[in-house]
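A quick write-up on the structure given underneath.
What follows is part of the complex, with its chains left where they were.
We call the chains A and B, going by the order they appear; numbering starts again at 1 in every chain.
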Amino acid sequence: MKIIPEITKESIKDLIGNNQREDGRTIDQYRDISIETDIISKAEGSAKVKIGGTKVIAGIKLQVGAPYPDNPNLGVLMTNCEMVPIADPTFEVGPPNEESIELARVVDRGIRESKMVDLEKLCVEEGNHVWMIFIDLHVLDNCGNLFDACELAVTAALNSTKLPTASIGDDGLVIDKENTFDLPLNEKVVMSTFVKIGSEMVIDPSLMEEDVSDGRLNIGVTEKGLVCSMQKGGMGPLNKKEILDCVNIAISKSSELLNLIK
Amino acid sequence: MITDGVRVDGRKLDELRPTKIEVGVLERADGSAYLEVGGNKIIAGVYGPRESYIRRLLEPNTGVIRCRYNMAPFSVDDRKRPGPDRRSSEISKITADALRPSLMLENYPRSMVDVFIEVIEAEGGTRCAGITAASVALADAGIPMTDIVVACAAGKVDGEIVLDLSEKEDKEGEADLPIAIMPRTGEVTLLQSDGNLSEEEFSKALDLAIDGCMQISEIQKEALKNKYLESME
């Protein structure tokens, strides 16, 4: 646990009260964002996202496997997130803790609930062979707001993913890695995260802002402007107006974020 | 799944499932509650405040809350393997976040309040049911609280915004929005949303879920009052 001096805490809150932030942003402004795709030759899709100093890599690996019995004609999505200890002195070696499970599940629900990936097009042979999409997030540098960075990395990586041609021949499954096509996507998804500091909801929190904040709200928004996933985190409660205002800002920010994904 | 404003289980769009709460159902736990809502059967038990034996969780200036949401292997259609999984870890975390704002633990530094939620049978909405039961169990344990947290979900089914989704509605519906509130202030202490909703739909669902919470809050208070009256006799 990070101990922040009470005086720093107060000064950050005072700034926010005046719609100012330690790094000069306004409360509804993101830090600089950059996205690089196709950075891992061995992955079928990949992206590295920086938001300010925060750096995450998403890699997509594909494999043909058996579908779930209750969805015999749907592809399978799996999201895993490694908060490896290189990224933050407080991250520990070991099995995923509650924080990294929450991160992975919130990012995953954004992808899954929006129906971003067209899972029906990932069926090779009903009941027997479907594409399994392994989404792996590798957090390298935690300078705050991992949620938005991870969601952006996953969306960019999926958007860059090339799917080999799979078919059923006389001898069973045939995978042709020479002939690939774009992973079929219905629509893209991005996420905006807010934290409550004093009485303000602040977008894209820095690490220090996260540390002094009382509550968190993640909002996933689709290309069509629909809210597809939300999660409140942290111990501070939020009132209804704060929630509705954040939803409104997240929807308007979504096009800005979507434009970064070519 | 909705015909003329009536849902598959016969409920109206804004109608809760039958809900029953019993307080003080366990002997060993410091506080406990049993809750049935629809086909859900939940037992919540509370221990504490007690000395924190987990050093990493201890805080020098306040007590902490630790939650464990756990499904019995026989509580679901396909037997669940015992022990925690990723879903239950996440629910445990957000349950603790949902309950914490109501607790006054400043006078219990270095101590821990343990909340255990056992899902005996699951039929949609167990995370809300668990929070509702746990808050009653915390009150039964005599933990100082500013309010009794209460949880309920709204969602979207067949294009309609409906209250308190059943298992079938949750699986086949378009969206699910579980929340928890502190009814005195209306502040939201848990909020999740899964599935596509327009801004307007979201707002409507949030209002409906808050309505549901307020109704369940009355059942909580009634149950606590009954226990209190009983213990008076």
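Keep in mind that, in the parts below, a contact is a pair of C-beta atoms (placed from the backbone, for glycine too) under 8 Å apart; a residue touches a chain by one contact, two chains touch by 3 or more.
Because the structure is predicted, anything quoted here is derived from the model rather than measured.
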| item | value |
| --- | --- |
| Copies per chain type across the entire complex | A x3, B x3 |
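FYI, only the chains that are shown with their structure count from here on.
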| item | value |
| --- | --- |
| CA centroid of chain A to CA centroid of chain B, Å | 27 |
| Chain B - residues contacting chain A, complex | 86-87, 89-90, 92-94, 97, 100-101, 175, 177, 182, 185-199, 202-203, 206, 210 |
| Contacting residues of chain A [partner chain B, same complex] | 96, 98-99, 101-102, 104-105, 109, 113-115, 217, 222, 224-240, 243-244, 247-248, 251 |
